[in-house]
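Removed: one protein chain of the complex. Kept in place: all other protein chains.
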Amino acid sequence: MLQVNDLHASINGKAILNGLNLTIKPGEIHAIMGPNGSGKSTLSKVLAGREEYVVTSGSITYQGQNLLELAPEERAHQGIFMAFQYPVEIPGVNNTYFLHMSLNAIRKARGEPELNSVDFMRLVRSKLKALNMDEGLLKRYVNTGFSGGEMKRNEILQMSLLEPTLAILDETDSGLDIDALKIVAKGVNTLRSPQRAMLVITHYQRLLDYIQPDVVHVLSGGKIIRSGDKSLALELEAKGYGWIQDYQEAA
Amino acid sequence: MNTPDILHHYRQLAADQTTMAHDWHNRRQLHAVMQVQELPLPERGQESWRYTPLPPLLDTAFQPAALEQDLLFADDIEQLRLTPAASLRIVLHNGFFLPELSNLPDDGSIRIESLRSALANGDKTVQAHLGELSGEQSHLFHALNTAMLGEGVYLHIAAGAQLAQPIEVLHVSLSFASEYLAQPRLLVVVGEGAQASIVEQYASLADVLCLNNTVTEIFLHAGANLEHSRLQNESLRTRHLASLYVQQAEGSHYRNTTLAFGGAWSRTEFHVRFSGTGANCRLNGFYLAGDKQSHDMHLNVVHNLPGCSSQSHFKGILQGHSKAVFDGNIEVKPAAQKTDARLSNANLLLSRDAEIDTKPRLEIYADDVQCSHGTTVGQIDEEMLFYLRSRGIPHAQAVNMICTGFADEVIGTCGWESLENLAREVLARQLAAAMVAGG
Partner (left out) sequence: MDAAQRHVEQMRQTGYAAGFVTSIESDTVAPGLDEDVIRFISAKKNEPAYMLEWRLQAYRKWLDMQEPEWAHLRYPRIDYQAISYFSAPKSAKAAPKSLDEVDPELLRTYEKLGIPLQEQKILAGVAVDAVFDSVSVATTFRKQLADAGVIFCSISEAMREHPQLVQQYLGTVVPQADNYFAALNAAVFTDGTFVYIPPGVRCPMELSTYFRINERNTGQFERTLIIADKGSYVSYLEGCTAPQRDENQLHAAVVELIALEDAQIKYSTVQNWYPGDETGKGGIYNFVTKRGLCAGDRAKISWTQVETGSAITWKYPSCILKGDDSVGEFYSVAVTRGAQQADTGTKMFHIGKNTRSTIVSKGISADRGQNAYRGLVRINRGAENARNHTQCDSLLLGDQCGAHTFPYIEVANPTAKVEHEATTSKIGEDQLFYCRQRGLSQEDAVSMIVNGFCKEVFKELPMEFAVEARKLLAISLEGAVG
């Protein structure tokens, strides 16, 4: 589904990704771990199409097409969803309205009929219920004045509504208490299907107790230095990131 | 005396300068003489004078002060000083620099000398800087100060100098005469990467009617850092007009805290502009207007270059029959992207006879900027008052406590304890006096 080949990317002339390779197949959940500054968030932003990040070489193929040619909204239309590490406040814009606009834009792009307000509300309510979330979030302005936990829950609600093909979770677990963490995990696990893939970016192993990854990658210095199964995450947890340095020096 | 006569009076004073066998060391001085002949008197129709009560400035034809020998003594300075006896100290008596009462430096990193002598000696820096800032957007009294330039002071801090102790500037008003005009003049140049602080005090040793028309120009070179605290605590018959001009080069920092307590009438103007990027300017002000007093604060911060920041934070308390004006202008020019400019003004009105007029203005011509201003006017928060009283604190003391807390946010930024303590004393005394008078 997703093939990243020798990806180099930089921001403001500073190279962050230095030859990253990654292949994700439908149905898989990949976890990317790594210390601060290793390029985790850059990878998610490049995949979602943030224009400040410049791809200097390499390629990204998504479902057989060149992803780098697509605008951010076109990527969203094609089923790429990113849960932001820092969701953005949009004052004055009602959250329900925003979700409705977003869902219809994506449905329209897929050639599906747009949902009217009644059907939309029915759908949102069912998603909220499935996630054990209350309706309070809907009435507020998009992320405005939300607590960290509320923002992340809102991201998961959006993800479950938009039903992406490739979901990227950018440190969605950071700053969450255990209850919020379970909601995030539930959202991810509910979406799990043979057609979908997920890329879970995290600093801590904790989230992986709730979301079972198929593959775990360790990112350092802008490239993946090791890949393995779930046990790699536990190893990292036990040894800490300092171990990576030693590992790299040894290699 | 009516206003045309007052205008004529000042024009004559400036014109007289041309007949004194003056060596025009500085062409800006001559230009100022000409400006005085053309500029009108301040009037309400001019936006920056909109709310300022004008009679205190225009009802008297103030006569230039003469240097009065043997009036001010070392004992007086000892009594007034806010820094250790051995600290560097500049003493001005009715605008005249008195080297014999000052504490002058003996090393080469700091120069303190009379402006007139620096000009006469052909000092290139003084030539280049004096009047460069004050000449722009001038009003009559700025020009008058430059035109009649007397024994002002030139303070130069060499590049790289790091001063551990503040330099004290002490302005003393004291005279046998009345209705006199003192015109202190200061030129401060802080060299590249130098760090210094100035503790400035305006004090009166006699209660006579006078006009203090002071102009200060400050140039900060790249990376320079100047902390500047000013306490205006003159007698209640003094009229005080202070104009402060600051130009900041790349990466420089300037912090000013101005505390206005004294004078029947005071007006302080802050003019700030930048000559390099990445500079930061903080202006803090507090004014306490007691019965029959008026204080004006005028800010004119021009962001003409990108990436500079300014924070202006002014607070005031008004008692008795008093008036205060806050006129804060921030202009962000088209080139000044990435500007961060904040302006706030908070006022406590404690009397039925007090009036505050405030106009915080933003004029913005660049889009990638962070600018905001906030203003509040109100009385003491009843809930706060109730809380204190429910803890057994008497009403008057509670009011005092709240006002002190309100003011201390600004006073506490002076960074020089003896100045802060003096300000707190003056504040406590004035608050108590107003309380006795019944608000």
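A and B label the chains in the order they appear, each numbered from 1.
Simple rule for what comes next: a contact is a pair of C-beta atoms (placed from the backbone, for glycine too) under 8 Å apart; a residue touches a chain by one contact, two chains touch by 3 or more.
Bear in mind that the values here come from a model prediction, so they are computed numbers and not experimental data.
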| item | value |
| --- | --- |
| Displayed chains contacting the withheld chain | A, B |
| Residue of B:Asn94, B:Asn256, B:Asn300 or B:Ser351 in touch with the missing chain, whole complex considered | B:Ser351 |
| Touch with the omitted chain, as defined above, among A:Ile11, A:Leu68, A:Ala105 or A:Met121 | A:Ala105 |
| Option touching the unshown chain, where A:Leu2, A:Met133, A:Leu162 or A:Ile201 are the choices | A:Leu162 |
| Absent chain, residues of chain B that touch it | 47, 51, 334, 337, 347, 349-352, 354-379 |
| Hidden partner interface residues of chain A, rising order | 48-52, 71-73, 75-77, 81-82, 84, 87-93, 97-98, 101-103, 105-106, 109, 141-142, 158, 162 |
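In this section, only the chains that are shown with their structure count from here on.
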| item | value |
| --- | --- |
| Distance from the mean Cα position of chain B to that of chain A, given in whole angstrom | 56 |
